[in-house]
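Then we have subunit A:
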Amino acid sequence: MSQPTATVQHEAQQEAERLLDIAGLSKSFGTVRANRDISLHVRRGEIVALLGENGAGKSTLVKQIFGLVKPDGGTITIKGDASPVKDPRDAIRRGIGMVHQHFQLVPVMTVAENMVLGHETTSRGVLDIEGARKLVRELSAKHGLKVDPDAEVEDLPVGTQQRVEILKALSRRVDLLILDEPTAVLTPQETDELLSVMKELAAGGTSIVFITHKLREVLAAADRVYVLRQGAVVGEVATADTDARGLATMMVGRDVVLRVDKDEATPGDEVLSIKDLVVLDDRNLRAVDGFSLDVRAGEIVGVAGVEGNGQRELVEAIAGMRPPQSGRIDLLGKDITKANPHDTHVAGVGHIPEDRERHGLVASYSLADNLVLNRFSEKPFANGFVRDFDEVRKNAESLFQEFDIRAAGVTAMAGSLSGGNKQKVVVAREMSFGPKLLMAAQPTRGVDVGSIEFIHRRIVAARDEGAAVLLVSAELDEVLSLADRIAVIHGGKVVAEMPGSDADRTEIGRLMAGDH
Partner candidate 1 sequence: MRSHVKLSAVVAAGLVAALAGCGGSTGPSTGSGGGGGTNTAASGDCSSAEVFCVGLVTDVGKVDDKGFNQAAWEGVEQVKGELGAQTKFVETTDPKDYAKNIKQFTDAKYDVIVTVGFLMGDATRAAGKQYPNTKFIGFDQFQADPVVPNVTGLIFHEDQAGYAAGYLAGLMTKSNKIGVVLGQEIPPTQAYAAGYENGAKAANPSVTVSKVYHPAGNTAFNDPVWGAGEAKKMLAQGADFIFGAGGNTGNGALQEAAKTAGAGDKIFCIGVDLDQWDTLPAAHPCLITSAEKHEKDGIGELLKQIKSNTIKPGNFFGTAGISAFHDFDSKVPADVKTKVADIVKKLEDGSQATGYKAG
Partner candidate 2 sequence: MADPRDEPSGADHGAVTTQPTTEATPPPVVPERGAPPPPTGVLGLLVREQSIIVPLVAVVAALAIGAVLIRAQGVNPTFAYETLFKYSFLTADGLQGTFEKMVPLILCGLAVVIPLRVGLFNIGAQGQLMAGAIAAAATAHAVREAPGVVVAIVAMVAGILAGAMWASIAGALKATRGVHEVISTIMLNSIAAGLIDYLVNGPLKDPSSAYPASFPAPEASRFVPLGVVPIGLPIALVLALAVAWMLRRTTLGFQFETIGRNRHAASYAGIKLSGMIVLAMAIAGGLAGLAGSVEYLGIDPYRYQDGIAGSLGFDGITIALLARSSPLGTIPAALLVGALRAGSSNLMFNTGIQPEIVDMLLAITLLLVSLPIIAKLIFRRHTAKSSALATSWGS
């Protein structure tokens, strides 16, 4: 096959075979229709983006292609074969590879072991680990993605883990590569690198389906884009024929507010002061390594950075969930370095945790109980030892109104709510007691646009009421639109601080990557 020029290639694709053809695909979970009547196709050598908000049904769609989820109806035709995809094994056999949003790598195994898992070669019954190492080195060289075959996956930074994940998918004969939110954990520079790898693969004849909610990436890499909303395809367009605003409107169903409305901040007294903080992570490595930052009343300080640069440990240390190794944290002049979560809460820290399912909520508790999760023993919710269920319920009812929580009632289980509503429960709880410091970690992750706007408005409102706000987010756009001051974190320390108003996206991206 000769290498056509870009335009010729584009035209050739019109004629190329349809590698994947999906017709009338539907999937419901209980009463929720995650996919409704979806039809789409992917041609050989084509990069197709699936664009949609969190919850639009993109992941469910690709999981069905990969055999992880069984469709309720509709057909998936792969290279003309319409038989159902039984399981991942079947999908792999039929030339589909997938890079999962949540890496599917066994943490305690080496890169080489992960690479061959599921299609190992053996010689006389013995696993050919040397061969696996060689395979890793070859693939790594071929695609220009550097990894050490003998490193244990759990010791690798997320960016590298993703390389492993991609190489793993490519280690088998792959006609169609699915990438589920591949850029969520990457720096802008790493993202660009990934996009160019994708283009090279496509040029070599591999089809690519990639999921994202970032318009920039779609426009930069995809040939064609399907836009999903509420489980259905609401539009299909060639990237050449559209622009960011057009895509955004399709995606959300209305004009998107790209910036949060807020007045100029009027910072007051210093509320939070962090000096030379060192915090170890679960593996006893210095995740936060000499971090210093001040936050004053009435301002939002955004911590921007690639995930895994100590943000989680920083937040947990401030919240009292992870004792710091050294350094000092003061809240309103009081030392809270060694405080436990209860103490910090009493001292006035509201904490919207990064992982609401894990930390923020008890799924099998009622919403009412969740709304007093860290105040269950305070008056009026308890009278000494005995809880006051009346007060708990009243509290929930009033917060339901104030924070527009949509649920069957205050006794509904937290687990039954949508992501946005769950997050509103957490936000309501953490804002309703009048915190002096509001610490919001990834406050809008996995949340629908309506809720995002709502939560953003509430964060600004909290600032305007005089709270100090520490916003930690991996979404650079979120930091840019909310923060009055931005601190870029890399390697566990602040590498730059700048006013939010004149922050430059590219510059921050460079800093986030450790390039300073």
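If you want to know what made the cut, all candidates are chains of the complex that A comes from, given by their letters.
One rule holds for everything that comes next: contacts are C-beta pairs under 8 Å (C-beta built on N, C-alpha and C of every residue); 3 or more make two chains touch, one makes a residue touch a chain; residues count from 1.
All values derive from a computational prediction rather than experimental measurement.
Within this complex, subunit A is touched by candidate 2 out of 1 or 2. If you check the complex, the residues on subunit A that touch candidate 2 are 29-34, 53-60, 63, 69, 101-102, 181, 184, 229-231, 252-254, 319-321, 340-345, 351, 353-365, 369, 373-374, 376-377, 382, 385-387, 406-408, 412-413, 415-421, 442, 445-446, 448-451.
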